[in-house]
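Structure incoming, see below.
One protein chain omitted, others in place.
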Amino acid sequence: LGSIFGSQFRFLTWGEAHGPAVGVVIEGCPAGLAFDEAFLKSELARDVPDTDIGTTRREPNKAEILSGVFEGITLGTPICIVIRNEDICSRRYEIIRTCPRPGHADYTYRARYSHVDWRGGSRASGRECICRVVAGAVAKMLLRPCGITVCSRITSLAGLPVATCADYEAAKKRVLEIGGTGDSSGGVIEVTAAGVPAGVGSPIFDKLDARLGLAMMSIGGVAAFEMGSGTAFAAMTGAEANDPFTMDGGAVRTTTNNCGGVQGGISNGMEIRFTITVKPTPSIAVPQQSVNLHTKEPVVLETQGRFDHNFTPRVLAVVEAMTAATLVDLLIEGGFIHPVRFEESRLPTARLSRNPIS
Amino acid sequence: LGSIFGSQFRFLTWGEAHGPAVGVVIEGCPAGLAFDEAFLKSELARDVPDTDIGTTRREPNKAEILSGVFEGITLGTPICIVIRNEDICSRRYEIIRTCPRPGHADYTYRARYSHVDWRGGSRASGRECICRVVAGAVAKMLLRPCGITVCSRITSLAGLPVATCADYEAAKKRVLEIGGTGDSSGGVIEVTAAGVPAGVGSPIFDKLDARLGLAMMSIGGVAAFEMGSGTAFAAMTGAEANDPFTMDGGAVRTTTNNCGGVQGGISNGMEIRFTITVKPTPSIAVPQQSVNLHTKEPVVLETQGRFDHNFTPRVLAVVEAMTAATLVDLLIEGGFIHPVRFEESRLPTARLSRNPIS
Amino acid sequence: LGSIFGSQFRFLTWGEAHGPAVGVVIEGCPAGLAFDEAFLKSELARDVPDTDIGTTRREPNKAEILSGVFEGITLGTPICIVIRNEDICSRRYEIIRTCPRPGHADYTYRARYSHVDWRGGSRASGRECICRVVAGAVAKMLLRPCGITVCSRITSLAGLPVATCADYEAAKKRVLEIGGTGDSSGGVIEVTAAGVPAGVGSPIFDKLDARLGLAMMSIGGVAAFEMGSGTAFAAMTGAEANDPFTMDGGAVRTTTNNCGGVQGGISNGMEIRFTITVKPTPSIAVPQQSVNLHTKEPVVLETQGRFDHNFTPRVLAVVEAMTAATLVDLLIEGGFIHPVRFEESRLPTARLSRNPIS
Partner (left out) sequence: LGSIFGSQFRFLTWGEAHGPAVGVVIEGCPAGLAFDEAFLKSELARDVPDTDIGTTRREPNKAEILSGVFEGITLGTPICIVIRNEDICSRRYEIIRTCPRPGHADYTYRARYSHVDWRGGSRASGRECICRVVAGAVAKMLLRPCGITVCSRITSLAGLPVATCADYEAAKKRVLEIGGTGDSSGGVIEVTAAGVPAGVGSPIFDKLDARLGLAMMSIGGVAAFEMGSGTAFAAMTGAEANDPFTMDGGAVRTTTNNCGGVQGGISNGMEIRFTITVKPTPSIAVPQQSVNLHTKEPVVLETQGRFDHNFTPRVLAVVEAMTAATLVDLLIEGGFIHPVRFEESRLPTARLSRNPIS
């Protein structure tokens, strides 16, 4: 199990990185949504936002829609979208058959399944993420008419803070320096969602922040999730941490937003805000210690080929996709979006007017 | 929805803080487990580990087992355990009927449900956590014969690092100082699980670390989840971050454990390790800005009564409970524990011998 | 697993027949519903509709509401209702410890769980059904403002057809005759639901008729489920079986209703209609062949005590409860009932006006 995400709006990803294809089936997308193929293409194209520090695998990522859409409109039935794997070179992975790469899932997949597809990281590859981006694109198509937008930005790269364009150039330089030595680096991403009405999220175990935590931690290479002020809460007092309430144009708002827009697992109508930490790329050209699982002898792995120096930029599209999918799931769960027929006329389009108190 | 946790070993908590009772129903506990009532009692007693900084609510927390256990042995049927609410004083919560407390879920529950039980935080109260501790106690009963132990410790309190007993005394002094002003403070907890075999966790969306992230973020007042080295990964290089493999007594191990024992969402046989950040107690005696939801006028809330100065110590039992429940769920999912009959003779009792490669 | 029914409106039953209590937790009942305690009591009182052929166990069936209702209105949180077991005499079940009763689940529970509560049928007892009746009562409270009613009636008893009151008296006489010999008899029940709008039911695997089939077959002693004309379809031709469409007062209707109101798993706005077959009571005073599981010797069981001569009448309340719960589940799933807040003003109150075409 494990390949299905979500409850009301749910999707199942399938496919090995070096198998014939990868794909996703989305279930629970209401009927009547205009399917924006151009937008789907643009989201798929985001897969490599910065070629300097990105991947060398250059696949067309051409998505074929096999079901669930008729005459450009969703049917409410499962949407299956397939992406063929075309730029495959499995030879360089031969060594993994016996020697697991540090920082990768080679060893743990073998521990779990015994029989594995050792080529290209299989399901644990970044390749699987393209399926999430597809599902996220559909989720964003649903969020747009609701007036909800999901944004992400890098706030730290290779250990350097990124607040301005100049910061980003400096950080990119550092990424390339480290990459030049065959090593890699990580980063930090902040995600925000604007326009989310108050009342989204189900108490106790399906809290909005808990579900976002699950969504983010399920992305390969994500090591930490911080809601709102996150780890900084540890050194704050209650008076500093609590977000005071105020009235603003007839609506209840908070004057600060330390909680990241979620209280008791339910959105309060403010901006949803959280942060994730991205590990350095595990594939590096630096020699690394491993073991040969057959001979039980130690080995030194020297991985050839070019890899992402830092995959933080590539993760942006995935992070947004998982955020959008989580929001749509809970918007349907909470009755904000009709589960079967997408009716724009019944959607909440302005956050203030949706405010349950004003 | 939202009140059910887990898939194979799942539990449902119910009950309002100031209603007649709270309780939990555990489904998926295999038959044949000796139910250790004394242990359950000792876990319930952990609810207030340090009276200096803890709560004043002193309930007996007497658990009544209504089903699922016969002659001291589990039946494999749902285990329902009820805890009556006895020390209830709802008057001081009257103000919440109209004025939501900053840092609490008063406003968001109202936004979601319209009709709410305004007394004592209802489901969003720490009272709900006692149900999790009960479920976690049963989970620990299952983990014990598997040779798996879950531990937690405070690593930071009120902004001060806690590594030694002296540190703890210093931090506690700071907690009391802050508490003396009517304000509150937070902390950091590290959790470890020893003895978890390699191969636990389901790839993609049910990754062990993702499920732990969900479990932790579902606890009220938890603001951040860090797996292994967590946020520190952002400034590490791949060579620093990757955990090299080595052979140790015929078993595969890693020489470092930055990943916290999980790679690609599956345990690697090393210690599971993660960290959570606990917010400062939202209930404070400091005057706070709020609004009257009926008159829409601003109000200043001055909460009376005594509260936890810092509820980090109280969270320990809950954090362990949710960790244990998550592990049992995935141990059953992965075939390590039989789903119907608990058979000690078929359990993996030593981590090394379970190593799938050696 | 197995003790949770439903998805959007779901309930979990727990409790052994001779344990301290049985109970149910309902999750997914929207907030804002006026909880009709008197109606709940009246449904519980239906447990023995005809004392002549019913059970001798006379428990008060007093339900205690422990959560989810505040000031007489549902909160949207889990509703836990407990019923204590009071009229317990376990001695007569001693024989079951070693010798399974034919027609009962004694042997199969032992096969599955090894450790069992042998007293009174445990979870396989009719006692568990009282929990279903409680959940069904809440479901009916939700259906009533929607203008949906669920009815059931006996159409055959002890092999005799029941269409009139005279039929029923004749059949009852036959039931008593058979019962007088220590033997038992079964029956047939027809269930109808009026007022269900067109469009309820999810295609493929969550078809309305499939979910009703699951619901009915999950009731102990139910041996067959027939949708609409059921087994009679086998000898019909397509022209006889198909229900022609017509317009009636601006609404689409069918001139016959062989399909029982469901086409392709989705309701068509006509009356929902299906039939179930109830087995004869397995507990009989006639000597029966069994085996002693310890000695592996054959034994003849001569069960003492009084039992229902025919439990078809007792099943009526359970059948309606499961039907109501299934309908509410799919009404929420289909967006007919708001999942979080019960808003009467937004409910479809007249079937014709809801017709999607007219």
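Should a chain be cited, it is by its letter among A, B and C, assigned in written order, with residues numbered from 1 in that chain.
Please note the rule applied: a residue touches a chain if its C-beta (ideal position, glycine included) is under 8 Å from a C-beta of that chain, and two chains touch if they have at least 3 such contacts.
Owing to the predicted nature of the structure, the values given are computational and were not obtained by experimental measurement.
Of the options B:Gly23, B:Gly264, B:Pro313 or B:Gly334, the residue whose C-beta touches the omitted chain is B:Gly334.
Screening A:Leu44, A:Ala63 or A:Cys80 for touch with the missing chain picks out A:Cys80.
The hidden chain makes contact, of the residues C:Gly28, C:Gly136, C:Gly199 or C:Pro313, with C:Gly199. For the chain missing from the display, the contacting residue among C:Ile266, C:Val318 or C:Leu331 is C:Ile266, taking the whole complex into account.
Contact residues of chain C toward the unshown chain are 1-5, 7, 13, 100, 102-105, 107-112, 114, 123-124, 128, 156, 158-159, 178, 183-188, 198-207, 209-218, 220, 223-231, 233-247, 250, 252, 254-255, 259, 262-269, 277-284, 286, 288-291, 293, 296-298, 333-334, 355-358.
Not every partner is drawn; the one left out touches chain A at residues 1, 3-4, 8, 10, 12-16, 19-23, 25, 27-28, 31-32, 64-68, 70, 73-80, 82, 112-117, 122-123, 339-341. Residues of chain B that touch the chain left out of view are 77, 199, 203, 333-335, 338-341.
Rule of thumb we're sticking to: only the chains that are shown with their structure count from here on.
Computed from the mean C-alpha positions, the centre of chain A lies at a distance of 44 Å from the centre of chain C.
Centre-to-centre separation between chain B and chain C, using Cα means, comes to 38 Å.
One finds 25 Å separating the Cα centroids of chain A and chain B.
Counting partner chains per residue, chain C shows two or more touched chains at residues 77, 339-341.
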